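Removed from the display is one protein chain of the complex; every other protein chain stays in position.
Each chain carries a letter (A and B) given by its place in the written order, and its residues are counted from 1.
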Amino acid sequence: MKNIEKRKLKNSVFKYSTVAIAILALLPLFFIIFYVFRKGLPVINWEFLTSVPKSIGESGGGILNAMVGTLMLVIIASAIAVPIGIFAGVLISEHPDNIISKMLNLSVEILQGIPSIVIGLIGYIWIVRQMGHFSALSGGITLSIMMLPMIIKHTKETLELIPDTLKESAYALGIPYYNTLLKVILPSGLSGIFTGILLGLARIAGETAPLLFTAFGNSYLNVDILKPVAALPLLIYNYATSPYQEWHKISWGASCILVIFVLTLNIISRLVIKKWKIKY
Amino acid sequence: MLEDKLAEIDRKIIKQSSLVKEMLSFSQKALTESKGELYSDLKEELEPEVNDLELEIDEACINLLALYNPEASDLRRVMAILKMNNDIERMGDLAVSICQRIRDIEDSHQIVTSKKLREMAEIVSDMLNDCIDAFINSDSEKAKEVIKTDEEVDQLRKNVITDLVREMFENPNIIENTMQLINVANKLERMGDHATNISEDVYYMVKGKIIKHDLQNKI
Partner (left out) sequence: MENKILKTEGLSAFYNENEAVQNVSVSFPKNEITAIMGPSGCGKTTFLRCLNRMHELTDGASIDGKILLNGENLNELEPIKVRRQIGMVFQHPNPFPTMSIFNNVIAGYKLNGIDKGEEEFRWIVEKSLKEAGLWEEVKNDLHKKGASLSGGQKQRLCIARALAINPEIILMDEPTSALDPVATKHIEELIGNLTKNVTVILVTHNMSQAGRVSDYAMFMYLGEMMETGNTDKMFTNPKKEITEKFLTGKIG
């Protein structure tokens, strides 16, 4: 075969095998989503979304408490992680040579690698034990620890991309540092920071292990943060491992809801990047 | 910017040329009316101004070249002006000199006129007007016409001198004055040459082609 024919063949083989492997990598994702939807969608109806689980043996019931619980946990976690995370991210990007920044950087890397169940145990010992009982608060705090690295990282990386000249033009107008930070730098980095928050949310929404020791779960609807609370992942875990068919169905429905929630967050974050991202 | 500076130099050179046109018309009057006293008017008022302008135009052109790096047609324009500056100033000097010659003739209380001389002066005056018009209007055709006219001037000079020499033979008393008139004829011919130079520079400015020294072939 001539040289050029050989090269053309190599090119095609490479191209097609790359495509094939990519499809192979995507298959599990599609299968999962497809299967979850197939099993879960039929279960979802108005009653499902608005009522609490019925006792064993009774049919019907829903996952309202789990959804509300997940919402509470997510809100508590965000309320803690977002301000702290943004603050830390700003600190690291503005003063990278500070010893605190260096320590923060290291901590973030380490934190990301700690298994979620270990964090859950820590939450148990530090919070649940002190409080004397399980609660939504302890669950929220534990989840916030898991959310932090994502937010800090995204904030830091977005702010680092902002060119120094932008800051300098603000200083050159006689604008003091804090105004520059609040009104020029942070607004410019908003898309990246927002993305970090959304992705952090998507991550913790599905975490089960930490909640086992902190939020604990609740068969009833509860909005008191000092009491144990249900959560979608917990419900899925409990019901899927139970022997009841009814409960299996419910856990598929809950899985479907969870997957939809996470997918939506991911899609929104992509749209946010597209719309709000600032090119310099 | 560059355009403003070029416009400023244009104004100066046009002013300079109109001063010299006036000086030339004074010389023509001196010839026609035998009034050499106009000479002092020229010397005192107009000539210093023309000389000042020559220095100003030189400096302005050099500064423009140093600061603005003109190219192509702008560059040719500046170069043309730099050279024209020279020729126009010389024409002024020649006009002054002509008046001086006429005054010297008057002092001897003899009036000698020559129709052909006045004709020469008329043609040279037209040449000056035309070549400056050619510059103002970037008219290369007009510039060519002026260049062609130089031949006429040269021919006229020969005729004038032939006539004047004959007069000298016929009347030895007027030799000195006649020599002055021959001088005037020579000066007028030189003025024609300067006008021709200006036209060649204008042609180069407009067309980018040099047409000096080889008239018949290039035009």
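In this text, a residue touches a chain if its C-beta (ideal position, glycine included) is under 8 Å from a C-beta of that chain, and two chains touch if they have at least 3 such contacts.
Because the structure is a prediction, the values reported are computed rather than measured.
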Residue of A:113, A:132, A:174 or A:243 in touch with the missing chain, whole complex considered: A:174
Candidate in contact with the missing chain, chosen from A:75, A:104, A:117 or A:166: A:166
Residues from chain A at the interface with the omitted partner, ascending: 97, 163, 165-166, 168-176, 179-180, 183-184, 187-188, 190, 278-280
Footprint left on chain B by the chain that the document does not show: 1-2, 62-63, 66-69
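Rule of thumb we're sticking to: only the chains that are shown with their structure count from here on.
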Computed distance of Cα centres, chain B from chain A, in Å: 91
